[in-house]
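Yeah, one chain of the complex is gone here, protein chain that is, but the others are all in their spots.
The letters A, B and C name the chains in turn, as written, and every chain counts its residues from 1.
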């Protein structure tokens, strides 16, 4: 299996401002995600956070990243536009992007979708059931029918995104809402997966099925060997 | 507004075999649907049922139908293949098709999707909430955010259909299931809408919001003025 | 037929800097487009250009525009970001947008697609044939099979856009290239059509079939009566 280079990006602010969240994720949300990706095999993992120089996303890091995962929530506005622009450029050139939970409101996701990415929400210990709507999809490898997360934040439709290329999971919540909770988009040579679960106050990223989805997703997002830049510009006839 | 010619097709067997259902729909499910479509204005409505000669779908009827609605359940196998084939041909030539509830298993829907159209189900008085996932879509004209149906049969994912062109509504049910309950497909020059609600033992088709969706859907399904047959076959260069 | 309010936006710089183009479009490209839209009936037309105050796109103008058409080429960078942002917001709230020819590189189109929108090109009097790939689509009303434009600029694939919701036309050019020349996207409550032809040095917008496509497109892009803003934010259970 070829080695896959993943950079796990995390805002990392909740872990600094809340004792409860620091206790839940003592290595940060990024540390938890990095750990289970490493354990999956065939994946080299680095982490980067908002408060690192250049948010940890230097040209060198981006150039050597096959798939970037993105978790952010309380500080989307603190991400520099110039770095968002560089990440977008890398996705269009083939880098995979896995956007997680409240990352729906990140600058990078909004830049790639063109929409507000707004939604309904509620923090009320809803049970979430993620139903599979594309069985056979690589993201569902090793999983069957649905996943139950005992307690999660509710996200509800309308989720203001473009019609996805593929809708892989749809969630229901205790309160009766539904949400397209795993969707894919192609932009340029790159692919994007949005995966909903992962509120900072719940142990969601410790749940095995959630980890399996994310391991599958980063593998699915790996650029193909063919990553030659397309030919544009003024051209003579064939 | 141009006049729209709708044929409401119903299997019509439950109404004959069950006193309860006959009492709920004394003019048949087709009679109920025909009545509210007529009241909507600008629509000429005919009905046809399985036990009519040629199932009520003669060449003359099909040729003068802009949109066909289809409800069937217990007798899909009794629909003649030759008539299914004629309906399919008319859809590909531009006729709109509104497939309702248990019509998901009809021969005509399976012929147009190419899939099994299978799903999970339960008769247990679930509450259904239909959430809108494509606000601004013509099918949602005059409606806002979601519809609640107090009691309905449950249909659950995985719903084995091709990736829809548009997913307009997604339902949740009391038992925690979800379902893509209003979806559209283009096949040839024709468009297809599948709309989930309408179990025979509930008064669903008397609910105003459900009627509004169906009125909107038949208008949306109207063929455009441009209905010239495409040009196929052996052709000289331009 | 309800009245449709269209604003025809044009950069308007070629007409000022080139005598040839000024001679071809003495009222500007916007003047030519506005004239045939007016003649189509049922459409109220205004024009706006880059060099108008606020580019002619004040809050009042945008708020009373159902469909905006956009032609730009040599001065995309001169369009103020704040106005691009307002136009994007209006599209997401339901306004239709018809992007024309070199408008593929406009800030507004790139903001809504999330991609570079780059392509191949050549100015060499290629003949363009636009083949219809979605017969029955409202944009093709009154037209059949294909359109030939005797001389046009060539645009060739790869066209770096997201997978379109619908591909309505594909062009070939004398030099052997192809291009998805009429495509649709939904973003928020609004719809977008990109239509390729219209290089400033050719009389393309005087050709009847091209005019018919654009008349059809603005009608197709009209927002539905249902334009209620979606409900977002913190919500109680149903």
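Annotations for the structure displayed:
Going forward, a residue touches a chain if its C-beta (ideal position, glycine included) is under 8 Å from a C-beta of that chain, and two chains touch if they have at least 3 such contacts.
Everything quoted here is computed from the prediction, not taken from an experiment.
Taking every chain of the complex into account, the chain not shown here touches A, B, C.
Contact with the omitted chain, checked across B:47, B:69 or B:113, is made by B:113.
Touching the missing chain, out of B:5, B:46 or B:187, is residue B:187.
Within the full complex, the residue among B:26, B:162 or B:203 touching the omitted chain is B:162. Contact with the undisplayed chain is limited, among C:21, C:35, C:83 or C:178, to C:178. Contacts to the hidden chain, counted on chain B, fall at residues 88, 92, 111-116, 118-122, 124, 154, 156, 158, 160, 162-163, 165, 174-177, 185-188, 230-238. Listed here are the chain A residues that touch the chain not shown: 94, 129, 132, 134-138, 140-146, 148, 165-166, 186, 188-191, 223-228, 230-231, 238. Of the residues in chain C, those that touch the hidden partner chain are 127, 129, 131-135, 145, 156-159, 163, 166-167, 170-173, 176-178, 180.
Here, only the chains that are shown with their structure count from here on.
Chain-to-chain contact here is organised exhaustively, every possible pair of chains being in touch. Averaged C-alpha coordinates give centres for chain B and chain C that are 34 Å from one another.
If you average the Cα atoms of chain A and of chain C, the two centres end up 33 Å apart.
With touch defined as above, residues shared between interfaces to two or more other chains in chain C number as follows: 165, 186, 188, 230-231, 238.
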